[in-house]
Each structure stands twice: as C-alpha cells, then as structure tokens.
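With one protein chain held back, the other chains of the complex are shown just where they sit.
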C-alpha cells in the first residue's frame, strides 16, 4: 500500500509505518477541527460575558493562586510530555514510560483542582443554571477539563500497550499522536486563562 | 521522501528546544498575569498584550513541542492549523461584532436587565 516504507528508515519511529504517517496527518487535521470547536465555545463565552442576571460575579469567585497552580501544572505536564517524545526518539522505552507517567500525574492534579474549583463555585451560588455567563463558563472550562480527563485514560491505555509491545512503529505513532493531543490542550488552556481568568481578575471587559 | 525529519541519532543530545520553549512559556505566563492584574495601563492595551502573549505561547508550543512543520506533511499541517486559526478569529470577532449592536438596546444590556422594566424577584434558579 502506497509508498515504500524503507525510504523512511532514517525517520523517527512513529513515521516508519504508512499507518503511522496517515494517522499522524489525520490527527493534525482533527486538531484543526478541535480549534474550531473551542473557538465556538470562546465566541459563546465572549458574547455572554457579563450576562450574570444579577447573580454572583466571576471577579468575586476567581482565585489567582488557584489559577496559577492549575496553569503551571498543565504547562509542566506539556514539558514532560515533550520530553517523553524526546525519549521515544532516543529509543528509550523506560524514558517514555517515566516521563509519560509524570505527565499523567500532573494532568490528574490539574483535573483535581478544577473539580474542586467547580464544587466551590457551585457552593457559592454560581452553577450552570445561574446565568448565561456561568453556563458559558462551565461549558468552556468543562469541555477542556473533559478533554484532559479523556486524554489521561487514553494515554494510560497506550502505556499498557507500550508495556506489552515495546516501542514499535505503531506504538510510537500512538504516543506521538496522544502527545499532540496533550500539547493542544495546553494551548487551549493558555487561551482560557487569558480570556477567562485574566480578563475576569483584571476587570478588563 | 522522509522530508524534514531528523534521525534518532540527532536525539542523543540535550532537548534544548523543549527547555527553551518551556522557560519562555513560563515567562510569558507570569508576564501576562502581572500585566493583567498589576500594570497601570488601560484595559484595551492590556487586552492586546495578553492575547499577543497567548498567541506567541501557542506558536511556541506548535513549533517547538508539536513538531508541526516536521515530516513530508509539514506544509499541510501548518496550513491546516492556520486555516483553523483563521476560522477561529472570524467566529470570535465576528460574533462579538454582530452582538455589539444588540448590547446597546435596553433589554439586551449587559446584565440582562432593562433599566425601565420592573425588577423581577427570582431570576437565578431555573
């Protein structure tokens, strides 16, 4: 099928099978669709910004410390994820596993703090029913958090496959693709903390 | 046929790209927080700056962590992402622009209340 795999002998492992190459390209295109998905949630958020219907305001609830912690957890996890792929290209299965587990732990920490944050807000009277603004907030952040959670389960599954089969063109492509997903989610978070928290905490809109 | 990929031998060295990208990201993040909350400049300027930082950080991740330009599909991958960003900007700015006209009308003002309409009693729980 298609091009001769031997011409890719010098490429990183994840590019050495045709399935791997096609899957990687296909996933980049899927990320283009995800950019649009999140942009629609952002558009909704901006249009509904400030429409709190006389209820509790975001500036009253947002906590800068919490946001900084969550941001750094995710940022560091993106770094450890990058190192995991670097280790993969060095051919070190052990390196991949260790740095990936670190990534997942940091991600789980992020999700944990986010769940705590959501419970706290609901307790303070800001839930998805309260007003259009809070609906937009919870769905934007919740969609991102759900993506991260799904990613944790997905990458755990891939780790099991690495344990069983080691680093092959197929398993390498899976690690690479899941790393693309993970980095992408950090990119989305950059826009979330800018558009939601910095604007909210700084009273910029 | 392998395009712009590098062999596994080149990965024996220290991952400079990742460390530099990581440090820059931290710097940009902290700067953005400081400007948004601490700086003594107008809101409009702050918005331009923090979103500028966000886009820079996003591109850092795309180029330095995600290897977007790598492989024979690099051009497609970059083009695809750029078109996604193009659509994203149009949808966000377009929507905000369209609804800006509606904010000025009484009932659609920011907090959803019209100054002249009688205040309703319970509005929070649905």
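By written order: A and B. Residues from 1 in each chain.
The rule is short, and it goes like this: contacts are C-beta pairs under 8 Å (C-beta built on N, C-alpha and C of every residue); 3 or more make two chains touch, one makes a residue touch a chain.
In this text, contacts and distances are computed from a predicted model.
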Report summary line: Omitted chain per UniProt, picking from "3-isopropylmalate dehydratase small subunit", "Cytochrome c oxidase subunit 1", "Glutamyl-tRNA(Gln) amidotransferase subunit A" or "2-oxoglutarate ferredoxin oxidoreductase subunit beta", is "Cytochrome c oxidase subunit 1"
Query raised in the report: If you put the missing chain back, which residues of subunit B would it touch?
Result: 73, 76, 83-84, 87, 90-91, 94-95, 97-102, 105, 108, 111-112, 123-124, 126
Query raised in the report: Touching the missing chain, which residues of subunit A?
Result: 1-2, 21-22, 25-26, 29-30, 32-34, 36-37, 40-41, 43-44, 47-48, 51-53, 128-136, 138-139, 154, 157-158, 160-161, 165, 170, 174
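We adopt the following convention: only the chains that are shown with their structure count from here on.
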Query raised in the report: When the centre of a chain is set as the mean of its C-alpha atoms, what distance in Å lies between subunit A and subunit B?
Result: 14
Query raised in the report: If you look only at subunit A, which of its residues touch subunit B in the complex?
Result: 3-4, 7-8, 10-13, 15, 21, 24-25, 28-29, 31-33, 35-36, 38-40, 42-44, 46-47, 50-55, 64, 68, 71-72, 75-76, 78-79, 81-83, 86, 89-91, 125, 129-132, 179-180, 183-184, 186-187, 190-191, 193-195, 198-199, 201-205
Report summary line: subunit B contacts subunit A in the complex at 1-2, 5-8, 11-12, 15, 18, 21-22, 25-26, 29, 32-33, 36-37, 43, 46-47, 50-51, 53-54, 57-58, 61-62, 64-66, 68, 71-73, 76-77, 80-81, 83-85, 87-89, 91-92, 94-96, 99, 110-113, 123-126
